[in-house]
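Here is the structure we will look at, set down as structure tokens.
Showing just some of the chains, left in place.
As written, the chain order gives the labels A and B, with residue 1 at the start of each chain.
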Amino acid sequence: MTGSDPLRLYRTVRLIRRFEERAIELVRAGQIVGGIHPYLGQEGIAAGVCAALDREDLVTGTHRGHGHVLAKGADPARMLAELCGRVTGLNRGRGGSMHAADFGVGVLGANAIVGAAGAILTGAVWERRRRGADIVGVTFFGDGAVNEGMLLEAFNLAALWRVPVLFVCENNGYATTMPVEGAVAGTIAGRAAAFGMPAVAVDGQDPEAVREVTAAAVARMRAGGGPELVEARTYRFDAHHTFEHQVRLDYRPPEEVAEGRSRDPVDIAGARLDPAVRAEVDAAVEAELDAAVEYALAGPHPDPATALDHLYASGLTARTGGG
Amino acid sequence: MPRLSYRRALTRALADEMARDESVVVLGEDIRVAAANVTTGLLKKFGPERVRDTPLSEQAFTSFATGAALAGARPVVEFQIPSLLFLVFEQIVNHAHKFPLMTGGQCAVPVTYVVPGSGSRTGWAGQHSDHPYALFAHVGVTTVVPATPADAYGLLVSAIRCDDPVVVFAPAGALDLRADVTDLTPVPLGRGIVRRPGADVTVVAVGHLVHDALAVAEELAGQASVEVFDPRTLYPFDWDGLFESVSRTGRLVVVDDGNRSCGIAGEIIATVVERVRLAAPPRRVTRPDGAVLPFAPALDRAVQPGRDQLTAAIQLTLKDG
């Protein structure tokens, strides 16, 4: 897309932040069943990356995927309706937090299986390009995912076939409760090098920095370059999943959490705006989310009789389970 | 004895077996801090050498367990999600299961795979809500689905002691059960149990559905005498125990939270009709064919077998014949 646009970047970061905070409230209120994996603290990555993409470019997210879906341009109201399991949701209430998808804006879906999306995205980008679309793709994943063989196979396939995929590793230091040092032998960048892929590390708390490295990589890819990897160093401000709000798991020292939270992408992006402009954005975001919550909660719950709708794209109907 | 929760029964089984036998080790993701609330306290008691928190490398750590077993260990592998069994299907089915025969009996692979929270967890949607026990019954890996805290303890103990691979499904729908357990004791693999005697119809129920079947049987008590049979182990199945029951009642209904086609309910019906003359056509209540659980709670529930469906199936079976 275009160059630096601090206002737009801030807006996206702020939108994701407040979306997540409201989603957590809705979890607490019992409106979002099953909980969520909050993206709090990592907003700068999705915002920065997607600011460097076009609408036609393709993206896959993760279990911690709200930020990716929103930053790529999905409607927050329909996204929230999805989390609330309403027919007005992006996936008609069938997907929920971990499967939210919006093919209309190039989001092939969040994905609940760690490491699974990379090869899917690679295939999708390849096919679109075979059809003549000059697109690139981005697949987000965590530091835990770099230990999944299926993702490493995707690195190889994308590099071998020179499919322009940006592999964005959101290194928040933990896979659930496992620190990255306890799980990753070698380095994350080294995993890219293994397949001849360039890799660069970036401060994931600074959306502008993320946008810049992404834009540079995307430009190289659009000019015919192969896949690349970006390791965005970040910190997860909240729980791995909202279930941790009930059950305290002891794995991050409080000082570390405090230090991690001290570099807040909202503040970093916000400081680049005139305070008055920032306040305006905040108000606009709030208004949008007020409306989104209202929209979400007003949406009808799906009819149980439609439980198997969309199971088969071919129109096949499944035998039901009754006696 | 105090009331024991299903989860703590699993914890106790692990702790007891680890204490009894040095060869037992536990592997899995976040087991250090017991994120799944099953391995609680084990790290402290047995140390990091025997409680190995793994990277997100399911295929590698599953095969690692196979190798450790070949060298004398009795590993227990915890999986956070039932569908992770798809990801390691190759490692279990094509390796762990096949090694003894392929080597002509040179080795054993005593690994236990535990899934705490199989089936729907309500709100975890399509990729976290599978109940794929029939897959393992098909390939012939010992498969247990304990319904009660006592069985969770006793079957997990027996699984760990078994010289073959065993998959233990701990249904999400049973994990929060509590019961007075007077006697923590191994439960033999391959032996079912009549949970409620009855004369008119045998209801075979799997896992957490045993409790639904008991509730339905109670509700119907005025109309019919319903026997509830809990197979506990789906493979190898306690055919003799079931034949005994069905021979008495002459009628069969199966309720099972797996997909319908090629599921355990179908297997039960097929094997029974091959051997026992029934007074009425058998029936089953299952998930639909090819089920994927939709996210919205009402849809999620709609895809699982329900008490109403079971009640209807029993009533129809009683009318038939």
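Keep in mind that, in the parts below, a residue touches a chain if its C-beta (ideal position, glycine included) is under 8 Å from a C-beta of that chain, and two chains touch if they have at least 3 such contacts.
Every value quoted in this text rests on a predicted model; they were computed, and no experiment measured them.
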Stoichiometric formula of the complex, labels as displayed: A x2, B x2
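Just so we're on the same page, only the chains that are shown with their structure count from here on.
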Centre-to-centre distance between chain B and chain A (centres being mean Cα positions), rounded to whole Å: 35
Chain B - residues contacting chain A, complex: 29-30, 32-33, 35, 37, 53-60, 83, 87, 121-128, 253, 260-261, 283-292, 294-299, 301-303, 305, 309-310, 312-313, 316-317
Which bits of chain A are touching chain B when the two form their complex? 32-35, 82, 85-86, 91, 93-99, 111-115, 144-145, 147-150, 175-178, 182-184, 247, 249-251, 301-308, 311-312, 318-323
